[in-house]
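Some notes on the structure that comes next.
Of the protein chains in this complex, one is absent; all others appear in place.
Note that the chains take the letters A, B, C, D, E, F and G in the order they are written out, and that residue 1 is the start of every chain.
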């Protein structure tokens, strides 16, 4: 069984469809993960404990998604020293994603959150892979292969593009 | 010595010039307060403890000011059952106050923050007075007197207005 | 019959589906309320009278919802000394809620409106409960119980989360 | 002495430097006006009375300027049947004028406010002149003369433009 | 047959469903109008001629609606001395109405456009009625009656409001 | 004497400091230009004539700068078939440039304006050079040389960068 | 067979429905074009090569469309000296087009992108025609004819407008 290296958390189970896009990436790259609902607002102690024990439980990176006044990524980053990737989610109570984005990216000095685009959980997963790849050349090779695949897909799209 | 009923906290001492405007109001109405730096991001445990013990320490209302990705008011509201008044601050790292405002006001269901305007600490103080006034007719009378004063000032402004 | 402590008003009956979320909360906490259409723009005298007599009629808190150029919460706050909770509504004539939010939250000094998130009537109801809880320990215990329930729901969501 | 036809009001005497630009225009066109501080928030009864008696006092148009959550123009328009011209002011507590603009222009159906640009009091004065010009051909001729002057100034600017 | 006093124009026939709301108001108040497509961008000479001859053709007010980079109201105002009411339209190529609103309201000094809310053609019609009412007490009485009707409707809404 | 190929116009002489940046570029590339104040709002007939005669007077490109509700570029584009480059200017009456930008770039179908960044007159000049370069290989070579110079400047900046 | 003068590129084949509107224009004016997917992000070398060889392959203008953080137009403009027309696309990952627009239009000095409105590919095609028309009087005549057609359509719309 794979060691869990990435913790994926979200403020509500309604964020799961977006956040699963991070899982898809991690599975593709063979990286162990755990997936949980950890709400900064509804379960602050759970959030606190999750962040405080993350490193000792072996996590290396935390991916946190939230919408509206999205405090989860920043609060987790306040507690752990692990890198935290923030995913702003355009949730039902969000002002078209602007609140989620600004609540996550505009962190004060000394408490960074590595923020991706609105609903960008797939990219959050890839950032985690890239971070793990710093000391794992195999992952870097897989990332390079994915880049090549994407590049080839562009060529494919051109072959089949309707130009009539 | 007055009983401390309102806790005023802010994310950084650089927010003090704004937050003191809440103090001015509380002093005018003779309400006991305490004033502290409690950063959600730099001192999360202090924030946690502050919020968790607020009620038992006799606080009745918490006023919290923060700028940028402003998580302090919402996180305190997540932990305490006391009413929390949030003051968005246009701090040096803020995007003209938009991030502070949205990070504070757009809270998810069940975790309200009573948000005032950007840099509106004076109004935060008054909201606290109004809340205490619910069960204190003397405060309500003082509030009514202040309303009357403000109304009279408008009359005064008209007397001295340069219409030439 | 319960004493009416909270007045819920809205600019139009079309705002009722949102504003009823405040009622649900008040009923859950056993708090007496009244529910009315009071338009600042279409019925200014009614608005004026409503606000001016609120305290003497025994109201303790007013919750006011409105959309677009939303003047109801601020105007009521200008007239009464009771705390006013403002609910910005994303109505049909609103610019995605931005106008409603700014019209309500950006009040000038001395006239606070306790603003919640866009369409956040549920939180407005809870703010009212919290304010009443300042002098009512039973309400505070119920609020604490609700926090615990919400926390437990997060645990439940984790038990049933599809991690496959 | 000239009959007062235009009432100019503003939420605070601090708005006077902007609002005087409307006066300049009215004086240039020989139109009688009155100039007052009438705050919707600090002096709601005065605002109410001002608007309710405007027509019977002989006013034909009201120009109202306000900043932040700017309710004065819309509230006056709710009470009087006279045309109301609204001037959004970028005041000290305004979010760069966005709140003032949206609070004034986004009025609900049946309560129009003729809104000009941010700080556009000069144009508010001109709108009043144009409205009075509907039944006053002399004013229309003066307006046409002003248009011609402005056009001539463009020619002048071209004569003196530094093209080196 | 009624004399045509108000010219309603729009940049495209696709704006007609919105602009007809101005017609409804004018018909209700018995005011003669004309209704035309006059595009500043596709038919600039027609726009020019329309504006330049408006006064001599007996028009007293022009209502102009447009979306996106909405130049029609401002260009007409540049040419005629009649009051121009601008209606920002949330058209298919508009950025949620923001471009339409700013293109119309933010006019430079000396060229006012009386701007109403996004898609606010009904209010544009009412503004025209109010302007004509300046020298027509019958119209003012009808406007007062409409205000009373609207006020009564609020009372009616309260009678039928579902409070269960 | 050089043939005038590019007409540079602006809504007001106060825009000249920005618009002269386009002149600098044209002079550097040896392209003849003319420079005038042509206000769509204050001198609509002059604007109309300028645009209508531009092609027959030998102009090949028009660069138009304006601020606030900026109609000049779009109106000129409505009248001429020449390419029009629009420069949004952050003028004194502009909402931080947002109104200028949206008023210029969001043109309806069939009336393009080639928009550059806010205050981007230098780039407007370069666009004109690029357009003339389509049928002028010498200009293209000069453009390539400028690109090389800019690239070399980056190398220079690296040589002198303070890395201590 | 027509010489290819305009290169149309887009970041993804999902942008094709929008970008084909540029093709329609070019075909109407009888201008040769090529149409390809060239992603700055997924196929940077292809983008680089496309831009670097564009001039030698006989292209005269490049039209580039992209959404979200839209780097394609600006990067192509960084590499080629040909004029580049940028089309901001409101794609699925875009914040209502704001990110696409700002990423394309706000280019730094010396690297212009001729930006059209959001989803304005039709206007991008017309800009290309206008640029080619600088040295092609036949194209200019066709553009004038199109302007006349559009003007006539306005007349037609007026003939059939439902004024009842």
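By definition in this document, contacts are C-beta pairs under 8 Å (C-beta built on N, C-alpha and C of every residue); 3 or more make two chains touch, one makes a residue touch a chain.
Because the structure is predicted, anything quoted here is derived from the model rather than measured.
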Selected residue (touches chain absent from view) among B:6, B:22 or B:38: B:38
Which residue of A:38, A:66 or A:131 touches the chain not shown here: A:131
Missing-chain contacts mapped onto chain G: 11-12, 40-42, 44, 48, 67-69, 71, 74-75, 77-79, 93-95, 98-99, 102-111, 113
Touch residues of chain A, complete complex, unshown partner: 55, 60-61, 81-83, 85, 101, 105-118, 120, 122-124, 126-127, 130-135, 140, 143-144, 146-147, 150
For chain B, the residues touching the chain missing from this view: 12-13, 16, 35-39, 42-43, 45-46, 68-69, 93, 95-96
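As a working rule, only the chains that are shown with their structure count from here on.
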Separation of chain C from chain F, taking each centre as the mean of its C-alpha atoms, in whole Å: 52
Centroid spacing, where centroids are CA-atom means, of chain E and chain G in whole angstrom: 35
Multi-chain contact residues (two or more partners), chain B: 98, 101, 105-111, 113, 117-118, 120, 147, 150
